[in-house]
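Have a look at this one.
Complex shown without one protein chain; remaining protein chains in place.
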Amino acid sequence: MSVVDDPATASVASGAKRPSRLFKNLSAKIASIPMILTALCVFVGGTTWTVVYSFTNSRMLPRENFVGLDQYERLWGTDRWIISIKNLAVYGVCSMILTLLIGFTLAACLDRKIRFESAFRTIFLYPFALSFVVTGLAWQWILNPDFGIQNVVRSWGWESFAFDPLNNPDIVMFGLLIAGIWQGSGLIMCIMLAGLRGIDDDIWKAAKVDGIGTIKTYIVVIIPMMRPVFITSLVLIASGIIKLYDLVVAQTGGGPGLSSEVPAKYVIEYMFRAQNLGQGFAASTMMLCSVVVILIPWAYLEFGGKKRG
Amino acid sequence: MANVDQLGAAVAANTVIGPRGPKPRKRFSRNNIFLYGTLIVVGMYYLLPLYVMIITSLKGMPEIRLGNVFGPPLEVTFEPWVKAWAEACTGLDCTGLSKGFWNSVQILIPSVVLSIAVASVNGYALSLWKFKGSEVFFTILIIGAFIPYQTMLYPIVIMLREIGLMGDLWGLVLVHTVFGMPILTLLFRNYFASVPEELFKAARVDGARFWQIYFQIMLPMSLPIFVVAIILQVTGIWNDFLFGVIYTKPETYPMTVQLNNIVNSVQGVKEYNVNMAATLLTGLVPLVIYFASGKLFVRGIAAGAVKG
């Protein structure tokens, strides 16, 4: 860039010279400092720190005493962690299938130009406004064997009826599932409904003209068209599943025994209760890995084929 | 899109002259009964917990011991609500949920204000004043939203300790601001990106700079998105449990943490009616926001769900 030395141009000095790169757009850069700090210090820095310290034998305080993969070996040798992973797998698969199914079915029902649509929508979505703690406690009460559903059904005369998930290690995860789906499926319904509303009315007219039945139209035409909506929903459900913590703490406390432990709870207990930081770090690093495993296929599906500007 | 074309062609081929086929169905055909039936049954599943919580909280303990959890109260009493608010015990401390409520309010207000202020300016800078590297930081921020909080919990403990805010309400405010940033920044960035670019250009020709354009042009025209952000943050922060339990001490526990401690405390006789009243009290703030905001809440969560 050559600077013109024409005396006539010297009067507007600021206009003739390219401003320094650093000070260009300075206000925007200053305004972005919180974001930059968050992105670098907390997200990148914090995650890296945790991963690095998962290779140490830190206990009450973080120490740089590297012990290789010891923590991971211990982690995968701990029953509680194995149970946590199994529980999360059961909860995750069921929650994903049921939430998608319920979410889509409800959205499809609401999309049939029905009356009282907004009343139904309000009912299906309100649990989403509530916290997991509230959700967990409410369902803990409803599922209470002495006073809740089991007792009510028995009082109707079905004396042998047994539905006590919160005290039965075999089905405790389904007790959590009932509550989790109650809380979260409204969101998915909402997203699905938005997706259905985004589909051109002409598609329906065309299907009608072609004589394709309603349910078949959904399966053959509508669902394939809503692929992006389903993917978004899947990612949302999955990221929610991995974070599963509050609900367990409130509804079952991980019990009975260890039968409803989950990884997020494992991490927090080892970090803040058992004072075994290294274990906590290793477990949280494993959680990070699972997110990466979920996110990479998603990113591939979403951005792989077409490069978006 | 191939489907659309095929169907379009099908329509063209099958153009019907005049009405044909069966007459439009009446409102209460078999299909419709099935439809409304499904909706009502599922609706009951969704409403049941709220109903049970309300009626339980209005019963006395003797009536609860009779065992009909679904039956309406024979004798309505507000005693459990009073007790939940002012007398319920966590350990030896019997001051009820009120302390947690006020703690939550003290956390909520600065967190909502700070997180939205930071994120809106941020989204504005990212959409209209892009600079070299701004997209990189934004991408990191969005990816960060998917990282499990667990991997960042302890480093944040160290950071808060360093700046002397560990256990302090303001420490929690900072945490909420940080973790609210990805979704809110995305929300605001997408909103400001949808503002016609020419408006921004016109303001620049008119001599307005970064902050003038933000405060005088963009802010007044983006009230709806601020309302959406407020709804999102109020419910999110009020409902938080994880950060509350880790970054505060018992005196500053937010309401959700205190609620859990009251209900799940092992000491003493379980007073289910008080527990349900306490649970309802904790859920009241987000429920009121939800029912009052209606469509905007839906827009808020839909906005939260849409990837940029």
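For the reader, a short list of remarks on this structure follows.
Letters A and B mark the chains as written, and numbering starts fresh at 1 in each.
As a working rule, a residue touches a chain if its C-beta (ideal position, glycine included) is under 8 Å from a C-beta of that chain, and two chains touch if they have at least 3 such contacts.
By definition in this document, contacts and distances are computed from a predicted model.
Within the choices "Monovalent cation/H+ antiporter subunit G", "L-lactate dehydrogenase complex protein LldF", "4Fe-4S dicluster domain-containing protein" or "Carbohydrate ABC transporter ATP-binding protein, CUT1 family", the name that UniProt assigns to the complex's undisplayed chain is "Carbohydrate ABC transporter ATP-binding protein, CUT1 family".
Although one chain is omitted from the display, it touches the following shown chains in the full assembly: A, B. Touch with the chain omitted from the figure is made, among B:Arg65, B:Arg161 or B:Arg204, by B:Arg204. From the options B:Ile217, B:Ile230 or B:Leu284, the residue with contact to the unseen chain in the full assembly is B:Ile217.
Annotation for subunit A: contacts to the undisplayed chain at residues 1, 4, 6, 8-9, 11-12, 14-19.
Along subunit B, the points of touch with the absent chain fall at residues 196, 198-199, 201-208, 212, 216-217, 220-221.
To be clear about the criterion, only the chains that are shown with their structure count from here on.
Within the complex, the subunit B residues that touch subunit A are 3-4, 7-8, 10-11, 14, 16, 35-36, 38-39, 42-43, 45-50, 52-53, 56, 64-65, 67-70, 118, 121-122, 124-126, 129-132, 134, 137-138, 140-141, 143-144, 146-156, 158-159, 177-178, 181, 185, 209-211, 235, 238-242, 246, 256-257, 259-260, 263-264, 272, 275-276, 279, 282-283, 286-287, 289-291, 294, 297-298, 301-302, 305-307. Contacts from subunit A toward subunit B in the complex involve residues 21, 24-25, 27-29, 31-32, 34-36, 38-47, 49-51, 53, 62, 102, 105-106, 109-110, 112, 114, 118, 120-135, 137-142, 144, 146-149, 151-152, 155, 182, 186-187, 190-191, 194, 200, 202-203, 205-207, 209-210, 221, 224-225, 232, 236, 239, 242-243, 245-246, 249-250, 253, 264, 267-268, 271-272, 277, 280-281, 283-285, 287-288, 291, 295, 302.
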